[in-house]
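Just one protein chain is left out here, and the rest sit where they should.
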Amino acid sequence: MTIFAACAALLMGLGLFGLITNPQPLRKIVAFNILGSGVFLLFGIVARRGAAAGVGADPVPQALVITGIVVAFAATAMAVALLLRLFADRGDTRLDHESAAGTEPARDDCRPP
Amino acid sequence: MTDAASQSVLPVLGIMLPATGMLLMLLVGGRYVEWLALILLPAGLAVAAAIFAAVWREGHTLIYVVGGWQPPLGIALRADGLSAAMMLVTAVIICATGLFAGPQFSQPRGRPERRAPLVFWTLLLAIWAALNAVVVGADLFNLYVALELLTFAAVPLVALTGGTETIEAALRYLLFALLGSVSYLIGTVLLFAAYGTLDIALLSARVRPEPISWIAASLMTIGLIAKTALFPLHLWLPPAHAGAPAPGSAVLSALVVKGSFFLIVRLWFDAMPGLLNLAAAQLLAGLGAAAILLGSILALRQSRLKLLIAYSTVAQVGYLFLIFPLAGAASEPASSIAWTGGWLQLFSHAFAKAAMFMAAGLIAEALGHDRIAELGGIARRLPISTLAFALAGLSLMGVPPSGGFVAKWLLLLASVMQGQWWWAAVILLGGVLAGAYVLIVVGKALAPAGAAAAPTAPVSRRREVVALTVALGAVLLGLVPLQPSELLQIGRLDVHALAAR
Amino acid sequence: MSTAIALVTVVAVSAGSIFFLAGTIGLIRFPDAPCRLHALTKADNLGLGLIVLGLLPQVGTLAEALKLVCIWLLVLFSGAIVTQLIAATSRHK
Amino acid sequence: MVDFLNAAAGMLLITTMVGLCRMLRAPTDTDRMMTAQLAGSGGVGILALLAVAGEAPPVLDVALLLALLAAFASVAFVSGASTSTSPSDRP
Partner (left out) sequence: MTSALAFDLALAALVLAIATLTIAAREAMSAVISFIAYGLLLSLAWVRLRAPDVALTEAAIGAGVTGLLLLGAAATIGDRQAGAAPPLALMLAAGLACALVASGLAATTLVLLPEPAPTLAPPAMASLATTGLGNPVTAVLFVYRALDTLLEKVVLVLALLGVWSLAPDRVWGGVARLGPDAPPRAMLVFLAQLLPPVGMVIAIYMFWTGADHPGGAFQGGAILAAMWLIVLTARLADMPATSHPGLRLLVLAGPMLFAAIGFAGWALADAFLAYPEGYAKPLIILAEAGLTLSIAATLACLVAGPATRTPPP
């Protein structure tokens, strides 16, 4: 369990790193999924720690993970759809264009997290 | 929470009525969508009013234990005074937006289904269901699902017009929001691991001020701040809110960012009441103050009306965070005054900002653009919209008579009473800056039309009146008595118990 | 009797593991993709078959035994087709 | 017996690990498309061993699903790769 706890923390760190440093949004989405799986693994460890009453793990956090995985998939699908639409419209997928609709460039450029 | 509470199914209806309505809309499609909206909007308003009346009359929290399974195993919904007020304001704004959007998003008769109307109405109801779920939720994971519901309804609304810039803004918004969700989720699991429950009432009794609570609270707060667009995580907001169609912008700016703010308050004041210390409160308010000043200054520098209003949202959201040091400190009556002032700021900003975006949408529709420099003469052509904008501006500035005035006055009073005068200075300066950016726009609108003024498109009078009515709502909020509200205290932890911590 | 069964399991599972190992060595050593494809699928399918064979005496119920065999058949068939598919795709390129 | 099965599962895991790392760093599409096959057959073998080694029978269901999805992923790779414009075959 200790091993998986460390693994989960490292996965979260890796995912966060990918999310911050990868310029390509698709890679950001993949990194987000790794980050998310690290968080879910943390739920799994918490569930495993809660083993009692004759079951090997607390079923409540496990059920929460199942809900979480489905929500994360929905998020991925929406992000990919936005990305593909952006690509179809503009031929690239950069997120560091001058912000906002219209011709006037805003002063702050809105970089992703 | 207080002991007195009554079981009521109304909170469930508040969530399920718009949620099932949204599913039905998607099922029937076409022109039936508007008819359904015509039924569902008043029905939802009635539910919200019933909850408000019940909480007001009985003076205590409404509770519903879903499926009869008590927490910690099951999920409860709780509507306290604050939830009731939030639900009512949400319902009023949503219904007004519905009235405003009616002509813009209607299906043509006898033609194939169009995209924008179906998507708009379903998203409007989804946002409503999500906001109600956020304000009556009493379980941290249930609230996570509610937050995701809110995000997934808000992002497509940003992208509704389909312009490339709005798609980009929506994607950036989604990435920020997802990072926020993950951060919130880590905090949730840590709290569950430490205390064995996700129920807010149970947590408030179990949470101790120890490192794990601190870590969990910080992670959840960071996540929620990203969704609230508090400085320095505000970068996604202006393009997203400015890119949405006008009714969408109104709902996004007036209500959606408030959902996650509401949860930050739930977290610190209800779930972990013993945890809010001076440093954390000052830090949150410091970020809020930075947002007020930076947001206002950036708003001043915008050349497009919708972007100006969006930056103004960044600033006005900052005021909300002053609630943490001012209402969190245990010094009555100052903290109750600040509590009322903070929430009044939220409500009056909701009305004012919705009205502003509606007015700006009408102006942009008439002119075909929203460049501030070329607004000349619009006051003569759209006097009602200009008036709506100006009245809403009064509330943002904090000039009497307006809800914004009462809110800012109460916050000012509380900060002076508690000797935290630096917040008073920020409030005043923010008011002056708001005055500047509102006056720039109003001044341009009142100026005579330039020689090259383009012909204007006709604009529906009914929609102008809706915008003006919403702006009047912000002004009318100024009529509430200048004192702490008892309604907003219903169901709160005893403030004096906080003092004893 | 039980020792004999245990022996069967140990021998079959060990042999299966060795086939997997051989497949992986093939993956690393073989020069081109089609060869590697060969190494991978042949060795892995045989290895899995041996492991399933070794595990059969150890499972408690007939249903589980059947499930094990079904799993192996599924891997075998889909593996064979997928290998063809990959080979065809890479030849085409 | 349990220890033996665990050890066998561990060995399978290590062979799979070596193979996967080799595949994922391989230059050609063909190699990369094999990864799902490898992860699938290796994973199924490991799960079967674990299921018998003292985990629960439901683990066999996971193995079944893994077998099915490995094939599914391979199909996805093949159809994805044939539309893919990987850098090597772009002008």
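Going by the order they are written in, the chains are A, B, C and D; count residues from 1 in each one.
What we mean here is this: a contact is a pair of C-beta atoms (placed from the backbone, for glycine too) under 8 Å apart; a residue touches a chain by one contact, two chains touch by 3 or more.
The structure displayed is predicted, hence computed values, not measured ones.
Undergrad: For the chain that's been dropped from view, list the shown partners it touches.
TA: Per the contact definition above, the missing chain touches A, B, C, D.
Undergrad: Spell out, residue by residue, where the missing chain touches chain A.
TA: Where chain A meets the chain not shown: residues 1-18, 20-24, 26-27, 29-31, 33-34, 37, 40-42, 44-60, 62-67, 69-71, 73-78, 80-85, 87, 91-96.
Undergrad: Pick out the residues on chain B that sit against the missing chain.
TA: Answer for chain B: residues 9, 12, 15-16, 19-20, 22-24, 26-27, 29, 64-69, 72-75, 112-116, 119, 122-123, 126, 129, 133, 141-142, 145-146, 148-149, 152-153, 155-156, 159-160, 162, 167, 186, 190, 192-197, 210-212, 215 touch the chain left out.
Undergrad: Since one chain has been left out of the picture, which residues of chain C touch it in the full complex?
TA: On the chain C side, contact with the omitted chain comes from 74, 77-78, 81-82, 84-85, 88-89.
Operating definition for what follows: only the chains that are shown with their structure count from here on.
Undergrad: Which chain's mean C-alpha position is the greatest distance from chain D's?
TA: If we average the C-alpha coordinates per chain, B ends up farthest from chain D.
Undergrad: Which chain has the mean of its C-alpha atoms lying nearest to the mean of all protein C-alpha atoms shown?
TA: A
Undergrad: Based only on mean CA positions, could you tell me how far chain B sits from chain D in angstrom?
TA: Each chain reduced to its C-alpha mean, chain B and chain D end up 48 Å apart.
Undergrad: What whole-Å value do you get for the distance between chain C and chain D if each is reduced to the mean of its CA atoms?
TA: Spacing between the chain centres: roughly 12 Å.
Undergrad: Take the average of all CA coordinates in chain A, do the same for chain B, and state the distance between these two points in whole angstrom.
TA: Here chain A and chain B have centroids separated by 25 Å.
Undergrad: Which parts of chain A, given as residue numbers and ranges, touch two or more other chains?
TA: In chain A, nothing touches at least two other chains.
Undergrad: Residue numbers in chain C touching 2 or more other chains?
TA: Not one residue in chain C touches at least two other chains.
Undergrad: What's the complete list of touching chain pairs for this entry?
TA: After working through each pair, the chains in contact turn out to be A-B, C-D.
Undergrad: Hey, which residues of chain A end up touching chain B in the complex?
TA: 12, 19, 25, 28, 32, 35-36, 39, 42-43, 46, 49-50, 60-61, 64, 67-68, 71, 74-75, 78-79, 82-83, 85-86, 89-90, 95, 97, 99-102, 104, 106-108, 110-113
Undergrad: Given the complex with chain D, which residues does chain C contribute to the contact?
TA: The contact residues of chain C facing chain D are 6, 9-10, 13-14, 16-17, 20-21, 23-24, 27-28, 33-34, 36-37, 40-41, 44-45, 47-48, 51-52, 55, 58-61, 64, 67-68, 70-71, 74-75, 78-79, 81-83, 85-87, 89-90, 92-93.
Undergrad: Taking the touch rule as given, give the residues of chain D at its contact with chain C in the complex, in rising order.
TA: Residues in contact with chain C: 1, 4-5, 8, 11-12, 15-16, 18-19, 22-23, 26, 28-31, 33-34, 37-38, 40-42, 44-45, 48-49, 52, 57, 60-61, 63-64, 67-68, 70-71, 74-75, 77-78, 81-82, 89.
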